[in-house]
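Complex shown without one protein chain; remaining protein chains in place.
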Amino acid sequence: MPSPRPSAPASRPERTSSGRYSLWRLVREGLAGQRGWSRAWTKAVPRPRYRVVIVGGGGHGLATAYYLATRHGIRDVAVLERGPLGLGNVGRNTTIIRSNYFQPANVRFYEFSLKLWESLERTLNFNAMVSQRGTLNLFHTEAQRDLFTRRANLMRLEGVDAEALSREAVKALVPLVDLDNGRYPVLGGFLQARGGTVRHDAVAWGYARGASEAGVDIVEHCAVTGLRRDGGRVTGVETTQGFIAADSVCLAVAGYSSELARMAGLELPLETHVLQAFVTEGLKPLIDVVLTYGAGHFYINQSDKGGLVFGGAIDGYNTYGQRGTLPMVEEVTAAAVTLLPALARVKVLRQWGGVMDMTMDGSPIISNTPVAGLILNGGWCYGGFKAIPAGGFTTAHLIAHGTPHPLAAHLDLGRFAAGRTVDERGIGPFPWLH
Amino acid sequence: MPGPGRIAAGLLTDAARQLAFRFDGCELRGLAGDTLASALLANGRRLVGRSFKYHRPRGIVTGGPGEPCALVDVLGESGREPNQLATTLALREGLTAVSQNRWPSLALDVLAANDLLGRFLPAGFYYKTFMAPGWAWERIYEPLIRRAAGLGRLDARVGEHAAPAEIVHDHTDVLVVGAGSAGLAAAATLGAAGLRVLLAEQDIVLGGGTLLDPRWSGWRERACRNLADQASVRCLASTAVLGAYGHGVFGALETLGAGERARFGGLRERLRIVRARRVLFTCGATERLIAFPGNDVPGVMLAGAALGYLRRYGVGVGQRPVFFVNNDESYEAVLALSEAGVAVAAVVDPRPSALGATRARQAGIEVIAGAAVTGVRGRHGVRAVRVTAPHAAQREIEADSLLMSGGYTPATALACQLGARLEWQDAIAAFTADLPPSTGCSAGAARGIGGLAAAAADGAAAARRLATELGRPAPYPSDPDLPPDRAVTPLAPLWEVRAPGKAFVDLQNDVTADDVRLACREGYEHVEHMKRYTTCAMASDQGRSGGLVAAAVLAAARGVPLAEVGQVKPRPFAEPVPFAALAGGEVRAHYKPKRRLPLHEWHERAGATFVNTGLWLRPLVYSRSTGWDAVLEEARAVRRSVGVTDVSTLGKIDVQGPDAARFLDFVYANNFSTLALGRARYGIMLREDGMLLDDGTTSRLGPGHFLITTTTVNSAAALEHLEFHLQSVCRELDVVLTDVCDQWAQFAVAGPRAREVVAALVPDLDLSNPAFPFMGAAEARIAGIPGRLFRISFSGELAYELAVPAGSARAAWEAVLGAGQPYGIRPYGLDALNTLRIEKGHVTTAELNGNTSADDLGFRRMLKKSGDFIGRALSAREALGDANRLQLVGVRPVEGTGRLRNGMHLVVPGSGNASLGYITSSTPSTELAGWVGLALLAAGRQRIGTRLIGTSPIHGETTEVEIVSPHMLDPENARVRA
Amino acid sequence: MSGPDSGITLATCPADIVELAAFRDRTADLEQLAAGELVTLAGSGGVAAQGGGITLSVRPGRWLALSPPAPPGASAARWHAAASGRCAVVDLSAALVVFYLTGPAVRELLARACRLDLDPGAFPAGRAAATMMVQVPAILAQLTPGTLLLTPATTAQHLRDWLVATAQPFGLAPAPAVALSELGGESST
Partner (left out) sequence: MLRIPCPWCGTRDEIEFRYRGDAGVARPGPEAPLADFTAYVYGRTNPLGWHLEWWLHAGGCRKLLKVERHTLSHEIRWVGAPDQQPPPAAAS
């Protein structure tokens, strides 16, 4: 496809405000033929230097910029996005938010994120459709039940909601479930009622609009091609739009973390893998929770538009290809038909993938690096969407104060060498198995 | 002929065979060979559905798989199936279809109010409101939106068993996608070269564009006959290629006809996974719409589709059509309809002059040149068409249908999935895709070649190139009698007619040209942003007829060439595919293989309750009753006298070779080269990161011959781990590994009387302690069967494990029961085994959870002091020595009545909720009072002797517990050595 | 497409199976051993039927020797004695189940689970391959009269059930167990 990079205007565009969004404004604009709307975020042209340059206009990059500007008063910030913003993983994930984790520190981190989600619309004045319809994990063996019990109990001790559901309760919540499904009967489920989904694209747009409003420069079609260092310290970034100096540079490039880190001579404990997702044609409301199968890799929820959005496991070998594959189609749909036979005649519309930074312990990295001034936000694996508010919040804190936010201290880069890995499921240093 | 619209004989319809069907309750008749769409049109039905957002009345727009509007729900044996395309749904006797997305009825739809409110509901309106109060979204707004959105309603009738489905694996030299003139000519050429060819055609018949031109029927029939005669060519009609997946792999969906369907037990579709050395895309071009106000009114249709309805089904779309076209191909439709006796009201052509226009005028048809359609009168159906021409008053032409064509867009989606670059072609105002040569190429309309003859020639030429590449230079089958293509005047690009009113670019998701401009104004100006903000091209037709039009509107709004804007990324699937077809037959009862013990039937007859462990079915307890009584009875039998359990699921790996001992020393944390012949040893395997991977006993059967046993759950992982290291890190070692799990049935005979029982079975072996001590291993004839005997114990009792070839399992097992009868031997299941090992403090995968190190589980002394082994180095990391790590301990309730639960957490009494660890396994004890459990506890070993609170909030339970040594029963190991 | 009359016959083929695995660079020893036992070892990826026995090789340096059923362990013991440490000898008689498929529709049937190209041009008589079918390991060996299918014992029923169900449309004729010796003594490759 031809590079859709818009011919960059000679002079810097005026920072425009998109104004407040509200029902009344909609009505006014409706009567005025929608002429009064302006750009949700300013298409900035980069200045020669910034205090903070954030690489990557995805969820975490934009959220970090937003919280830097609004919470720490640091507005001299640019977000550099290689393409159009929000078309990376934030724009292609299955939108699930939850805080049900096994490691206490992770429960606290993701719960903080969930709390931020709960007020996001009003914070951003942008409706990202945070929908707390509940996430339901089914279990099929005693061993799984024990594991989930352990997790649910931990969550409750941490003040997070979690409940165990009987087979009957599962059936009542999702009538389509075939409890006995022939091979691995459903023994029950664990529900986090406050979990749910969010309109993913809107998260990127909302944070971009908020950050832009607060004075951040959002620069699209500006790929970082090098990291300039002076001694042990980062001094700026080489980009397709020239060199940009910066006191601190934050990498928030998800699947491309290794590529960017390499520019600073760093090797990261992660591999890039593709996770796929699928969507069906639009249907009238059918499934009201986020449902995960426990006897195979399959989970599903229904978008507000009516499409059933579902996915499975990662393909399991290093790849930067954002594409879908046939074996995964077979694996995921087989699990779908087994758990929800009623879907047999529903038609799958589209298949895609996103490339993710799978770490060696399956947990993210929010950390300073051996290169002074270079901060890493990455290693989000397949679970970083739900973490966007907390990830941005704690990364902004790290940039502003130089020291980790208490909620993210356990996510430092040093944990691997030290043996403090945060391995949710005890898989070990095999990213393709996480 | 049924229906006023049936004005001619159709290629596919059988005038002699009428079929009755129902649409929205009313009885209608069609012909065998009809689609639901052609039958509805023949009956003069224009209104068939309501749109997604504004609930505007909608009709049939296309004649094939790209249909955006004519989606219906079908009521059939499998319940209510949503979103069926009327344009591809084969008509059958008694077919019952209902329209979608309307309430209470198609003609009167309450939510059509949205249309009046339309001005207040522009693209993305929902991002700008519904924000307060916080709780209202889930409770009020979202349910409203969700109910309004979505198309069809699913109401499936689910049978007991999986509906038939199958996946077929195909291999071919060349996959030819599309059987138009290009595809047919190409397949013939490749076949003549002796190459294996798979010709896949989505349509129910081969022919593509040739079906629309009677001059081609002779050629087409010859071509098809010729292909049928070629042994190396397979032609699959009704087979749509769904996606291109690289490495020559393609997915294709074959829809079965009635005959095949009956033969294959009701199978409806078949997924074909095709592996091809090369692909040839002759998948043609799709016709595109023009955006003008009212371009969605029922009766507005693509011109090429109208031609299709006439030729294929003998159906005239309307009695008095107006055409609005910018290309000469479409005049084939104009002339064909008028020849068929349809009164063409007029042709509106934006071009000042064109050869097609001249031909039309010669046929006495009015052509309004240099003009455009600026509006349509009629809501539930076209009544008149507004035409504006330069220096002429606006005209309103009475008409009952409006047939439009904005030109043809080559079908490049599949090529793009193979990394083809899009190249803009001014001549056809569309992109073509140019494939990486190693994968294949495109020909015919698929690469913008106009005309059937030209396409045929192009197809043959491309085929010859491929054949040469594949080392089979093709002969030159001269094709004398190709009907000549007519000379054409190039099309004049026309995307949108700006005039008041809603001009749609996406007819299913109700996206208008104004929505596209709004998105652009708000900064969603990249084509992918525009798509996501407006939902354009995200409907079930994936924007086939309108996607490029939307991009063009966006380009105009941005003031850049369309070539720069590009089009949205195409992805699989080319057509929406039912889950059932993608999943194939390995679903429900067949979802995963069942791995059965050699004695499965015996256990079944003994009344065992089975449990799934991975693929295995294992006896949990020999009773149907859940609850602890039956379990404890079995376990107590072992503690008091003797029991036998089937441990055949344990992984068994045969290790042979001069370096076998060295290899084991490297993969195990403890030593095996020092293991004496005829002895067994408990071993632990670490991962390189120092965490426990697996444990089990390994026996030395010969100087260079060992037998490893692994846990059931980790057997596959352990084998892979060993094979990987043997072939990489240890590749200089001379060792042969063989998985012998299925070869051996293995039983544990455990309990104080075990020796007597086993002695009776192995007369020629002295089982006295000195002769066959704890951890002894030997080849032995067991009840006359050549097998192996091990003295190892998981239960903590005096125990032996007997291994015999699986084929002799039954004989051996029954011999054990016979020999044990005097002692009241009992078979015991997994639950009892678990009870026994918990009391004894033996770990399983509940404790080997991937986060526990050797030290955590109290195995520190086992680690070799000298010599390298997997996991040695990283075990030395600072944090692995941290005294606060979770360590294995035993847990016992302080109160005899206290109940433990797996997953219970341990907290300090009265000091808040900070979890110090959790219970991994627990059971009522056979001999000790009350419950016993194992736990992983922070600084656990230091806490032995202290008291904590066990809490399970989700059960609302707390119990005071005492932390004890994990070895709660017979800590000095007297029993196993008895 | 062959009609329902075309038919597939499915039989089991009882056999003792012994794996002979050469130690490092000692394939020669193994060939010598085989020669001593009057057995021709099939080439890699091949199957050879001879004098009532069959050998096939789907793993480099390893052969499966199929012989008529003897008392448990006997065949392995015989090989073990003969080998006397020159190669690894592993008894798999009870670990693998052997099916035997004949009939014109066999390839069509197998194409519904087997991902290999079984076209006669690509998989002629004399060829053998290890692969996966319906999620379980399967070893296919093409003999002139039919196809041998070896699969692990504990999941054999899964594969058998699938074969029986999937063969129906092609017309399945169950057959009594066939003896190895009936599988044509003619040697291939």
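We just call them A, B and C in the order they show up, numbering each chain from 1.
Keep in mind that, in the parts below, contacts are C-beta pairs under 8 Å (C-beta built on N, C-alpha and C of every residue); 3 or more make two chains touch, one makes a residue touch a chain.
Here the structure is a predicted model, which is why all the values come from computation and not from measurement.
In the full assembly, the chain not pictured is in contact with A, B, C, by the touch criterion defined above. Annotation: of A:Glu81, A:Glu271, A:Asp304 or A:Asp423, A:Glu271 touches the absent chain (contact as defined above). Touching the chain that is not shown, out of A:Gly321, A:Pro370 or A:Pro406: A:Gly321 (per the contact rule at the top). Between the chain not shown and the residues B:Gln727, B:Gln821 or B:Thr897, the one that touches is B:Gln727.
Touch with the chain that is not drawn comes from one residue among A:Ser212, A:Ser258 or A:Thr395, which is A:Ser258.
Where chain A meets the chain that is not shown, the touching residues are 256, 258-259, 262, 267-272, 316-321, 325-327, 360, 416-417, 429-432. One chain of the complex is left out; on chain B, the residues touching it are 245-249, 273, 275, 419, 688-689, 720, 723-724, 727-729, 731, 867-868, 873-874, 876-877. By the touch definition given at the top, chain C reaches the unshown chain through residues 44-45, 58-60, 115-116, 129-132, 137.
Keep this in mind: only the chains that are shown with their structure count from here on.
Between the CA-based centres of chain A and chain B the separation comes to 23 Å, rounded to the whole angstrom.
Chain B and chain C have CA centres that are 33 Å apart.
The mean-CA centres of chain A and chain C are about 50 angstrom from one another, to the nearest whole unit. Within chain C, contacts with two or more other chains are made by no residue at all.
Put simply, chain B touches chain C in their complex at residues 166-171, 196, 260, 263-265, 273, 275, 585-586, 590, 592-598, 615-616, 654, 656-658, 704, 734, 736, 738, 740-744, 785-786, 804-808. Interface of chain C with chain B (complex): residues 1, 4, 19, 21, 23-24, 72-73, 77, 85, 88, 90-96, 111-117, 119, 122, 134-136, 152-155, 157-159, 162, 166, 168-169.
The residues of chain A lying in touch with chain B in their complex are 1-4, 6-7, 18, 21-23, 25-27, 29-31, 33-34, 37-41, 43, 84, 86-87, 91, 104, 118-119, 121-122, 125-133, 140-143, 145-154, 156-159, 162-164, 178, 181-184, 199, 201-202, 205-206, 220, 280-286, 295-296, 302, 304-306, 323-326, 329-330, 333-338, 341-352, 415, 417-421, 423, 425-429.
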